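A single protein chain has been omitted from the complex, and every remaining protein chain is retained in its original position.
A and B are the chain letters, set down in written order, and residue numbers restart from 1 in every chain.
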Amino acid sequence: MLHYTCKRIALALLVAITVSFLSFMLVRVSGDPAYALAGENATAKEIAFVREKYGLDRPIMVQYLDWALKALHGDLGQSPYFRENVSAIIGHRLKVTMTLGASALLFALTLSIPLGVLAAIRPNTWIDRVALGISVLGQAMPSFWFGLILILFFGVTLRWFPVSGSSSWRHFVLPTIALGYYATPAFMRLTRSGMMDVLSSDYIRTARAKGLLSGSVLFKHALRNAIIPVVSVVAVQLGFMLGGSVVIESVFAVNGFGLLAYESIARADLPMVQAIVLILSLIYVLLTLFADVLNALLDPRIRVA
Amino acid sequence: MDSKKNSSSPFPAISFPTPGQMMWRRTIHHWGFLLGAGILAVILVVALLAPYLAPCDPYHQDLAHRLINPIWHADGTWKHPLGTDGLGRDYLSRLLYGARISLLIGFAAMSISAVIGASMGVAAGYFGGRVDVVVSFLITTRLALPVILVALAVVALVGGSLPMVITVLGLLIWDRFAVVMRSTTQQLRSADYINAAKATGCSTMRIIFGELLPNILNNLIVVATLEMARAILLEAALSFLGMGVQPPLPSWGLMISEGKEFMFFTPWLIVIPGTVLFMLVLAINLLGDGIRDITAPEGRS
Partner (left out) sequence: MSHLLEVKDLQVDLAIPAGILNAVRNVSFSLSRGETLALVGESGCGKSLTAMAIMNLLPGQARRQAAVLSFEGDDLRHFSQKQMADIRGRQMAMIFQESMMLLNPCYTIGNQLEEALLRHQKVPRRQARDRAVYLLEKVGITAAGSRLKQYPHQLSGGLRQRVMISMALMCGPALIIADEPTTALDVTIQAQILSLLADLQQEFNMGMIMITHDLGVVSRIAEQVVVMYCGQIIESAPTRELFSRPLHPYTQGLLACIPIPGRSKRGQHLGSIPGTVPTPIGRLQGCIFRNRCPLAMEACAEQTVILQEIDDRRSYRCLLSPDRAGYNWLEYDEHE
């Protein structure tokens, strides 16, 4: 277990370093970032000034190491738009998005796991078809459009929930549904197919031959095994959802990380964009690391080597 | 001494269908596949024939006739069956031309990512060892980067144009190709017919293209449909956020974005393009699921 965890952490570190380099390089794909930072109508002199001010005249690896070392100490650079350190701004925004992501995840799991299990134990019945329908429709629904439809229906027609902002829990209901629905198909399909596989396995037959009642066959013997692959996908999907918050937060004007990302891209706030890509990637790396360790705890075949 | 009667089976003969017949039977009974293929065929025809089907020029602005209601409203007119947008452009015409953009971007981005992802996945699965370690690392790293955010940033910095959106998406969404092709190839690598080909001295390329590829093609097609759907959705999201296809091109995502301004008074401006976008993605997904069910019947019925 210790060996496995160490190996897994080493891999995570390597990925983290690579993504930090990629997010650093990302803002340089267009060429010289000094042009973007100085603004559209900057003179050559202004550009040269910006280049020197941000240290853009140094070799690229030196710039990267400088940025990465500072980032390790929590200094992600100055935002030219806010005229403040990036780290000071993102903290609160990240909290908003984490709340949204967590509630969306909770919504997706409470919808998909019971439905997936029911569909697996009653295949080819109406409940299975409902589950299939939800997952097929969910996969095809553009998330931003689904968000707009939710606004039209629940916000404008029914007037149940506010349609934009993030000042109370009621503001989070519609974004939670829009974001959570996006991950539901993956969870449901995986729960269903995992459960079907497990239910036809030899150890379930053994459990039934022991005279166990269907409840304990289902919950003690089947669900535990079926849920293991779902755990890793939960981490992956939560990562995707945080990325997807860019779209959903723009639709609902939720003042979170995603909206900040969108606005920063629109106003070419490069240090901010860099920092946001880096942080979202690192969160993903941490989530998958956490999921793998959790998986090992759930599955003795990994834990007890 | 055996009479003819006795050597025949003691049970009435039942004819088992041939594999081809069974596949045909599964196809015509698979409503998802049929529905998906049907919708996709219609959209494809519409996209190809857009210049002949469209009642108006999709770029022609007519500010005097802006926001005309569609035909199902009392004041709708047959001149503009789906009404006009905020700049007075015929909505039906823009919708028809928009199908071209979605299909083009979806197919092109999917093709780029298929080439990248499939070659990485097959190489990793077939050669294993260090190749596999490197490819797995690349997949992990790629998955760590938030697609929509990176795509937004790149397109915003480099400037949105059709080829740009296609390239960026194509370079970003190869992960599922790589993952699926890697595991499929790993499963087949030690199959008897691959070993037999090796034993008879076939070259590596010959084995990969002659023996391996035909057997992983079904999976490749299924992933291709999923990724095409994903590319279409991503393009729509990018365009919706104003950083994908640029106006005045009629992208469905862009139409929703432009209609958002008026959606509280004329909701059909977002409902119409959203619905066709949804239908297109649904059709492609149904087609992909259908191909998987038909070619691999041990999966979901």
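Here is the rule we use: a residue touches a chain if its C-beta (ideal position, glycine included) is under 8 Å from a C-beta of that chain, and two chains touch if they have at least 3 such contacts.
Because the structure is a prediction, the values reported are computed rather than measured.
Engineer: Touching the missing chain, which residues of chain B?
Structural biologist: 2-3, 5-12, 14, 16
Engineer: Can you list where chain A touches the absent chain?
Structural biologist: Residues 201-203, 205-214, 216, 221, 224-225, 298-301, 304 of chain A touch the chain that is not shown.
One rule holds in what follows: only the chains that are shown with their structure count from here on.
Engineer: Taking each chain's centre as its mean C-alpha position, how far apart are chain A and chain B in Å?
Structural biologist: Once rounded, the distance between the two centres reads 23 Å.
Engineer: Can you tell me which positions in chain B touch chain A when the two form their complex?
Structural biologist: Within the complex, chain B contacts chain A at residues 32, 137, 140-141, 143-150, 152-154, 156-158, 229, 233, 236-237, 240-243, 253, 256, 260, 263-264, 267, 270-271, 274, 277-279, 281-282, 285-286, 289, 300-301.
Engineer: Quick check on the complex: what are the chain A residues that touch chain B?
Structural biologist: Residue positions touching the partner: 11, 14-15, 18-19, 22-23, 26-27, 29-30, 36, 124, 136-137, 139-145, 148-149, 151-152, 156, 193, 236, 239-240, 242-244, 246-247, 250, 261-262, 265-266, 268, 273, 276-277, 280-281, 284-285, 288.
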